[in-house]
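The complex is shown incomplete by one protein chain, all other protein chains being positioned as in the whole.
Labels run A and B following the written order; every chain starts at residue 1.
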Amino acid sequence: MTLNSLNVVLFGVILLLAVGFYGLLITRNLIKIVLVLQVLVKAVVIALVLAGKQSGNLGLGQSIAATVIVADTVVAVVALALAVQVRRHTGTLDLSKISTLRG
Amino acid sequence: MNPTLFPWMIAVPLGVSPLVYLAGRLGSHKMELNGRSIFVRGLALLALLVTWALFVLSWMEFTARNEKLLFNLESIWLNADGLSFLLAAMVLGLGTFVVLFSGPYIAGEVGEEKYYAMLLAIVGIMIGLGCANDLFNLWMWFEAMAVSSYLLVAFYRERSASLEAGMKYLVQSATGSVLVLLGIALVLGNAGTLDMDKIRAMVSSESAAPFGLLLAGALFVIGFGVKVAFVPLHTWLPDAHSQAPSGISAMLSGVVIEAGLVAMLRALSTLGGFSISWGTLLLAFGALNMFFGNLMALRQTQVKRMLAYSSLSHIGYILIGLGIALFNGNPAGAQGAAFHLFNHMVMKGLAFLAAGAFLFALLDKSGIHRPLEVKDLAGGARKYPLAALALSIALLALGGLPPLAGFMSKWQIFVAGFQGSNAWLMGLVIFAALNSVLSLAYYAPLVNMLYRRNMGEVVERGAPIPLAMNIPLVVFALAIVVIGLWPSLMNWLTEPAAQAFLVMFGK
Partner (left out) sequence: MAGILIGLVIGLPWLGALVLWQTRDENPRLQHTLAVAFSIAAGVASLALIPFASAETAISIPMGHYFGELTFTADGLAVALTAIACVIGSLAVIFSVDYMQGEEQLSRYYAFVLLFIGAMAGLVLSGNLLFMFFFWEITALCSYALISFYNDDPKAVAGGIKALIITQVGGVGLLAGALTTYAVLGSYQVSDLLAKAETMPAGLLTLIAFGFLIAAAAKSAQFPFHTWLPDAMEAPTPISALIHAATMVNAGVYLLARFYPAFQHVAGWTLAVTIVGLVSALITAFMALTATDLKRALAYSTVSQLGYMVYAIGVGGVFASQFHLLSHAVFKALLFLSAGAVIHSAGTRDMRRMGALGKQMPFVRNVFILGALALAGLPILNGFWSKELILEAGLSEGPLWAYVGMLLGAGMTAFYTLRMTWIVFFGEARESLHVHDAGKAMKVSLGLLALGTLTTWLLAGPFGEMLDETLPFHSIHNLNLSELANEIFTAPATYVALAMVALGLAIFWLFRKQATAKSEAWMDILSRESFGFDWLNGQVAERTVQFASVLQKTQTGVLSWNVVGILGALLAVLIFLVWSA
């Protein structure tokens, strides 16, 4: 694999994904979880642009990436709203502390 | 291109949804609480009735043209085939009665107008999801469905269990959606297009599958699989389905996971040309889901949680039907799966609504906010004969007893498994049938509990169940019996759906 610019970006995507999934596995704080999800989505956004570029369809890739950013902001807003409610009603942001549903 | 009506099925509920919200908000100062609630509900119901009319008209168009309906807005293409209509019928059927049911259930809760607005929106979104013909478009509908369902699951904002369920659901679902996007990026990179028909054409001309597309396939299976609750991606489901308001539990179990399945099938079908045995994959997940779901349900003491696990096992049956169809190209499997999809909507919808009616009358009305336990239902039939009968019918139908609907659709799936006399498939069908028997071990005790002679304390204190809640119960229970006695009644819907499925996968 040669070190051209596309591969560098690809490497970046993989790195971001790895960081994101690792974060998802170890994080318990709700705000941090939202941040980690954002990292994952950003990795995907870059991947989409990269895929557009690689297939000679950069415009499509970019427009999709932009849409994903918007759509994902909505998810982040909902997630943060839930986190606020959790903090308000339980006094903590640690998901493992309020966890009662199992079995 | 003739103008077509079906996009209005999507536009009407989506368009009325903000109006419902606004009406609830603006009217709040002028009208009494009760009047506002009725107005909001009425508007939602009206929108759904209009959508029903549009459904009938587009269906007539569909049968008259005898090919899938196409529509485009600039570069966005929507198409309506048999599968789209199946999903639309399911969503509308359940949505209408859930709106009716939710009247007394949600009345007086904070954010009532949001509830109906989101409910209406999710109906439109799911119909749209069924019509998407472009991977990214599909993802957009999928994501929109997910976001509205997060809000509905965490509707009780003051209850920490409900928030916990909502949060877990959100995180797992969002992870799934990231995986789907990655898959889309891979398809875009490899195929250069996201239009499903074009990808299909491209894939069928290629001999070997490139690794990128295989990875995309795996990402689609898992990404959408989170929503469909494939074991072991199901962990959010029992929490979310049991904590949501009962009408929403019915929607989630009856149509949302099924919509996820439709989305997955659409995405996977683009890669259907490769010589990958998608059938085996679906069969494996089907067997796992069925067995796991049943065993997990066996030990549950909460009614709604038990029903949630039973959804896992029913998804298993549907996957087996689809798997058989892909495995040997037998349309019986696909049609049986489509039939079971529909029946599961009716049966599980009824089960959740009836459980919800009990939850409402026994606990919520007395201001007790805890999950409904099986033992709370002791003697329920004495005070609530109708709801108890409805719940019993739903449970026994889920367990596959005749003369109820679940028996017939399972039978149709089993028929497909035996045709061709493949020993593995026959073994799998026998395993599935034994699983049905196993499921009776948790459905039956609940029925026995309902028909006890001595009323439990909880039932004795219970409030009456309002008429608006009883109507959906009666309609769904009747539907279960009628379909059970006359199984070909739903052929008009399931046959085109099965055909669309097989065409999609190029069988």
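Everything that follows uses one rule, which is that a contact is a pair of C-beta atoms (placed from the backbone, for glycine too) under 8 Å apart; a residue touches a chain by one contact, two chains touch by 3 or more.
Computed from a predicted structure; not experimentally measured.
Participant: From the list B:W236, B:Y384 or B:F501, which touches the chain that is not on show?
Facilitator: Going through B:W236, B:Y384 or B:F501 one by one, B:W236 is the residue touching the chain not shown.
Participant: Among B:K68, B:K114 or B:K168, single out the residue that touches the unshown chain.
Facilitator: B:K168
Participant: Can you work out which residue in B:K198, B:K365 or B:R452 touches the chain that's missing from view?
Facilitator: B:R452
Participant: Please identify which residue in B:L26, B:M60, B:I76 or B:L298 touches the non-displayed chain.
Facilitator: Touches the omitted chain: B:L298.
Participant: Taking the full complex into account, what residues of subunit B touch the chain not shown?
Facilitator: Within subunit B, the residues touching the omitted chain are 168, 171-172, 175-176, 179, 208-209, 211, 214-215, 217-219, 221-222, 225-226, 230, 232-233, 235-236, 238-239, 274-277, 280-281, 292, 295-296, 298-299, 332, 335-336, 396, 401-403, 407-408, 411-412, 414-415, 417-421, 426, 429-430, 433-434, 436-438, 440-441, 444-445, 448-449, 451-454, 486-488, 491.
Participant: Which subunit A residues touch the hidden chain?
Facilitator: These residues touch the chain not displayed: 21, 24-26, 28, 33, 95-96, 99-103.
Basically, only the chains that are shown with their structure count from here on.
Participant: Along subunit A, where are the residues that touch subunit B in the complex?
Facilitator: Listed in rising order, the residues are 17, 20, 24, 30, 33, 37, 40-41, 43-44, 47-48, 50-52, 54-57, 60-61, 64, 67-68, 71, 74-75, 78-79, 82-83, 85-86, 89-90, 95, 98-101, 103.
Participant: What residues on subunit B touch subunit A, complex-wise?
Facilitator: Against subunit A, subunit B makes touches at 136, 140, 143-144, 146-147, 150-151, 154, 157-161, 163-168, 170-171, 174-175, 177-178, 181-182, 184-186, 188-194, 238-239, 242-243, 299-300.
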